[in-house]
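Note that one protein chain of the assembly has been removed; the remaining protein chains are unaltered in position.
As written, the chains take the letters A and B, and residue 1 is the first residue of each chain.
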Amino acid sequence: MLVYLIRRLFNVAATLLVVSVVTFGIFFAVPKLTGSDPALMYAGRETNPTALAGIRVKMGFDKPISEQYWMFLKGVFAGRDYDAGTEVTHCAAPCFGYSFKSEAPVWETMLDRMPVTLSLALGAAVIWVIAGVATGVVSALKRRTAIDRTVMIGALAGVSLPIFFTGMVAPAIFVYGLGWLDVSNYKPLTEDPLAWLNSLILPWVTLAFLFAATYARITRATMLEVLGEDYIRTARAKGLKEGVVIRKHALRSTLTPVVTMFGLDLGGLLGGAVLTETTFNFQGLGTAAVAAISQGDLPVIMGVTMLAALFVVLANLIVDLLYAVIDPRVRLT
Amino acid sequence: MTDNPSTSGGPVFVPEQAGPGSRVPATSFLSVRDLQVHFPTDDGLVKSVDGLSFDLERGKTLGIVGESGSGKSVTSLAIMGLHRTGQSRSRPHISGEVVLDGEDLVRADADHVRTLRGRKMAMVFQDPLSAMHPYYSVGKQIVEAYRTHNDVDKKTARTRAVEMLDRVGIPEPHRRVDSYPHEFSGGMRQRAMIAMALVNNPELLIADEPTTALDVTVQAQILDLIRDLQKEFGSAVIMITHDLGVVAEMADDILVMYGGRCVERGTAEKVFYEPRHPYTWGLLGSMPRIDRDQTERLIPVKGSPPSLINIPSGCAFNPRCPYADVPKGGITRTQRPELTQDDSRHWSACHMSQEERTRIWTEEIAPKL
């Protein structure tokens, strides 16, 4: 188990290293090869050649790409120094550099935006897992009834409707139409829990709707399969109440594929729920990434990409560990 | 419940034609009357069990024998009330009576039947690997069975589980109680399954093909175990199998099923030594016998079991019967042979005359076995 964990963590590190090389290559090296100059991106718009030369030296763009990559890696693990003009500033590890655009330290920007994405993703995750699994189970238990059909049509709608559609319709109905919710912007949990909740309900529901639909369909299909298993018959033969049979025996098996999917979905979302964040105007990692890409803000792109990769890789590891917890037949070797 | 003394005479069989009023003798522990289990499907009504009756006393063993699809497993599930669980859409229509210890389980409240399951009646399934939950330890599954019907704490239940594992011959039960089904060998799993079934001292134990998935030596051990336990707990046992050999030494009575109906039943002795139905002859012929060369075996029953959808009238076995052409004194093919009592402890359903059948058995079949 320990050996397994060490090996997996080593794999995580290796994966991240590869991701960092590829991202660095795409965002730093490729522009250089195609002739556009990262110093120009830093400058934001046309500036004079002397200034560009100064920027190149300051940002290290004049050095070979391998050395620039090494500086990046060193920054992440040991920190690095930048000349901020007034003085040489030390960017402490983990240093992902400073945004070309706002001069804000990338790591701090990500830390600042992470709560938004975390709130959004985790809250929605709770809703979609509960709602998705519950409707999937009900649908499976009421197979071929009106309930089943209604739920599955709803699920189809959820899978088919894009976020930016539901994200437009939902506020139109609940905020401007029925007036059940206030118009609001994201508020930090630590500042005002109620406002936080109010600001998150619609995004949660909208995002959860999309995922819940998929989960309901998977749950239903798996549940139906599991209900046909011999051990379910055994459980019933033991005289267990049907509720216990479903909860303790059928559901646990049903959850296996759900957990796998959940890990990957959540891992992906933690890197930024781009569409939802954009639609609901949440300043999370997703919108940071989009803005950074549209502005050619390389350090931010790099930082968010690495963070997203970290989340996905960690989510994978956790899913695998969880898998072993759920299913004792799985051996971590 | 125990004030219902068991009779000494073993199972009592009552003709299906028993008119209204001829009710179950109060003395039978389990009495099945005209049991019908019909599954409605898109292709038509599947009559998995179509008019089955038998009785079983405490401490006795009934072997139900038949090919797959003959309705024997459906029968056992019907007795357990397991057709009434799960999704309502796939539930079969069940009629007739299943009287256990004076209670008609077909008409009883479903939740009441549930409280009987695992306590008063328990079941051992064919493939213990798929029949035990892969995610729970063997001990947990036994504990769960125990605690469902006994208000005890987990520790007591665990002690009981260890005790049961020990009783069914699992070595090092203290350690193995925490093992998962996949960590057991096939025979051990079946022992564990039996331990789980017997944990509440059930008065009726149904074993559905308990040894099919096991190799021959283990088969014998498991059968010995069931026999020993039956003696010890005094349970009534229904042994369901496709293999007459399995029940040969265990069953007090044997019921042969074909196409959802009973074609022959009687004491084990009668069915083995004076079988009256061509299908039984076939089954006997398919028995592997240690004292015989395998190559000499009869090829028992040609063809495949009948479809249970829209069963044609007449004898269901007719298409496969080697004696279908034997004159039957004016009886048409569309007439169904009813179960008739040959003597006090022997019933069979065949259009051939009893004399003819005795002759065929003694002259043509028995010498070859």
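The rule is short, and it goes like this: a contact is a pair of C-beta atoms (placed from the backbone, for glycine too) under 8 Å apart; a residue touches a chain by one contact, two chains touch by 3 or more.
Keep in mind that, in the parts below, contacts and distances are computed from a predicted model.
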Subject >> Per UniProt record, name of the chain withheld from view ["Peptide ABC transporter substrate-binding protein", "Sodium:proton antiporter", "Sulfur compound chelating protein SoxZ" or "Acyl carrier protein"] >> reply: "Peptide ABC transporter substrate-binding protein"
Subject >> Partners of the unshown chain among those that are drawn >> reply: A
**OP:** Would you mind spotting which of A:1, A:104 or A:325 touches the chain that isn't drawn?
**Re:** A:104
**OP:** Considering the whole complex rather than only what is displayed, give the residues of chain A touching the chain that is not shown.
**Re:** 35-36, 40, 42-48, 50-51, 53-55, 57-58, 83-87, 98-99, 101-104, 109, 112, 168, 171-172, 176, 183, 185, 277-283, 287-288, 290-291, 294, 296
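Keep in mind that, in the parts below, only the chains that are shown with their structure count from here on.
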Subject >> Centre-of-Cα separation between chain B and chain A, whole angstrom >> reply: 56
Subject >> Contact footprint of chain B on chain A as seen in their complex >> reply: 141, 143-145, 227, 229-242, 244-245, 248-249, 252-253, 326-329
Subject >> Sites on chain B touched by chain A in the complex >> reply: 77, 80, 82, 85-87, 89, 111, 114-119, 122-123, 125, 127, 130-135, 137, 144-145, 148-149, 180, 182, 196
